[in-house]
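Have a look at this one before I ask anything.
For this view, one protein chain was removed and the others were kept in their places.
Up next is chain A:
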Amino acid sequence: MAVVTFMSHDGEQHEAPLEEGSSLMQVATNNAIPGIDADCGGEAACGTCHVIVDPAWADKVGRSGTEEEEMLSMNPERQPTSRLSCQVKVCESWDGLTVQLPEFQM
């Protein structure tokens, strides 16, 4: 099965199966991945599902939309490939995807 790896700030790795049609946030919460809070349940309202996509995957995964951009813009941990994981619909063809988690979700 296709898997995604979530890398915590201190290098801990957690794998989770990629379920087509789910959001990357749902993949994380459904697998109890620590470090994704997802307070708003995927409404792009809280900013607590921030991930930094491995630059090699950035084109496949896609870039942030305008609203997402506003939510991320003031974030000091923000990287060029930052996304709100609730706004990313995953594909089973993304086997091997790696995303980094920020130190703080807020």
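Assume a residue touches a chain if its C-beta (ideal position, glycine included) is under 8 Å from a C-beta of that chain, and two chains touch if they have at least 3 such contacts; residues count from 1.
Convention: contacts and distances are computed from a predicted model.
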* Structure fact -> Its UniProt record identifies the chain omitted here, from "OsmC family peroxiredoxin", "FAD-dependent oxidoreductase", "Ferredoxin--NADP+ reductase" or "Sarcosine oxidase subunit beta", as "FAD-dependent oxidoreductase"
* To do: Write down which of A:Thr5, A:Asn31 or A:Gln79 is the residue touching the left-out chain.
  => A:Asn31
* Asked: Going by the touch rule given at the top, which residues of chain A touch the chain that is not shown?
  -> 26, 29-32, 34, 37, 39-41, 43-47, 67, 70-75, 106
